[in-house]
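Mind having a look at this structure? Questions to follow.
Every protein chain but one is kept in place in this view of the complex.
Per-chain numbering from 1; labels A, B and C assigned in written order.
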Amino acid sequence: MPHEFVRESRVEFADTDMAGIVHFAQFFRWMEETEHAFFRSLGIQLHRGTTHERVGFARVHADCDYRRPLTYPERFAVRLAVRRIGKSSLSYDFSFHGPLSEGQDPLAGEPVARGALSVACVTRDTPEGPLRSADVPSVITERLEVAPPEDPS
Amino acid sequence: MPHEFVRESRVEFADTDMAGIVHFAQFFRWMEETEHAFFRSLGIQLHRGTTHERVGFARVHADCDYRRPLTYPERFAVRLAVRRIGKSSLSYDFSFHGPLSEGQDPLAGEPVARGALSVACVTRDTPEGPLRSADVPSVITERLEVAPPEDPS
Amino acid sequence: MPHEFVRESRVEFADTDMAGIVHFAQFFRWMEETEHAFFRSLGIQLHRGTTHERVGFARVHADCDYRRPLTYPERFAVRLAVRRIGKSSLSYDFSFHGPLSEGQDPLAGEPVARGALSVACVTRDTPEGPLRSADVPSVITERLEVAPPEDPS
Partner (left out) sequence: MPHEFVRESRVEFADTDMAGIVHFAQFFRWMEETEHAFFRSLGIQLHRGTTHERVGFARVHADCDYRRPLTYPERFAVRLAVRRIGKSSLSYDFSFHGPLSEGQDPLAGEPVARGALSVACVTRDTPEGPLRSADVPSVITERLEVAPPEDPS
């Protein structure tokens, strides 16, 4: 489905802090990793593709609401939903689900956290020039769809 | 002033990513570092104090809006403002200012980013027991004040 | 084989720095992640197991030699080999291999880097007491073997 993507992963020891749980900033790395895996699943390679050289996505907004902690070595799932496809920007919603048992539906159960990212398409006119706004390449917008609205949960 | 705190710091090489700028998740670490420095400046030591053993602050919300990138090895300032003092939670606003020249007013110029954290006071009944909600200790609430509203900028 | 373990993984965007390659400190996280995956593959869960509560492995030595850079979004393999099983410590050698093509033998080709970790078994007499040396539990030593010496390469 070009409007959502689910990625399973595992908490690593170094993701934790002395409170014994995953450090809150780690969830933002996981959002980005899920976004990039989503793009790869669509055949789009960010920051290295041949059809969209020089185009990247700068983060302009990020948020996360934490409901329950994740601990090492739990498995969890991240679900990305495309929320908005703009002329020069994209927005995604994320939900984190866990801990997962072996063989369990990754989205079963209450979410651990919910988050969002908004990214702006940027380019450089020279390899070390300043970033400037750019239109999202059509090779990307053609492969994405906005996700249907969710039931509140 | 018990309602705000300013901390200067420097972008380190490892804070950057291959886009040549500070990775967006790093701003959340800097918010937390500023919060902890603020508490130290008030004589409050989180997670190790003798007057509030077993009390910590779990992150329940975090957000950041990015306006301009920070690059290595720029100096920058983070300003924390206390936004809300609840019975069992606290909220802060953050603004990031940079790059700073030597001797410059750390809050001069346009902000690089703005963010917020909401934290819930939590405790454990035993060292490895589950986290549960707790009232913010009076030793903390007595030393904090809510910041006055800001002019929009 | 209880003397070696191979784990495949992918470079993530946030693993890179402004030089456009994986930051060197990241390789140490990958060594530890491989060690923990190796232990899980043997049915041993570090830091949470029921048969060896309170026992952990403190890092006493770590090193890495870097031959070629890894870049985003390359896939790579980490090979762990058990080098020494001591009364209260363990040592591992690591080699990093990449970039990997889809379906390729993960250990094919020249290594990207080689590293080593030595870890000491430690325990605490109370949950927040100081770490002190302990014997490696027999449940662990019984499942490990020292790897045969390697041809130099």
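Operating definition for what follows: a contact is a pair of C-beta atoms (placed from the backbone, for glycine too) under 8 Å apart; a residue touches a chain by one contact, two chains touch by 3 or more.
Keep in mind the model is a prediction, meaning the values are calculated, not measured.
**Student:** For the chain that's not shown, point to the residue among A:T16, A:T34, A:S95 or A:S118 touching it.
**Tutor:** A:T16
**Student:** Go through chain C and note every residue touching the omitted chain.
**Tutor:** 18-21, 24-26, 28-29, 32, 47, 56, 58-66, 69, 128, 131
**Student:** Can you name the residues of chain B that touch the chain not displayed here?
**Tutor:** So the residues of chain B touching the missing chain come out as 12-14, 29, 32-33, 36, 40, 45-48, 72-73.
**Student:** When the complex is taken as a whole, what residues of chain A touch the one chain not shown?
**Tutor:** Within chain A, the residues that touch the unshown chain are 13-14, 16-21, 23, 25, 71-72, 127-128.
Going forward, only the chains that are shown with their structure count from here on.
**Student:** What rotation angle takes the CA atoms of chain B onto those of chain C? Round to the nearest 5 degrees.
**Tutor:** That rotation is 180 degrees, given to the nearest 5.
**Student:** List the centre-to-centre spacing of chain A and chain C in whole Å, with centres computed as mean CA coordinates.
**Tutor:** 28
**Student:** Averaging only over C-alpha atoms, locate the centres of chain A and chain B and give their separation in whole Å.
**Tutor:** Result: the chain centres lie 24 Å from each other.
**Student:** Mark out which residues of chain C touch at least two other chains, giving numbers and ranges.
**Tutor:** In chain C, residues 13-14, 72 touch at least two other chains, as defined above.
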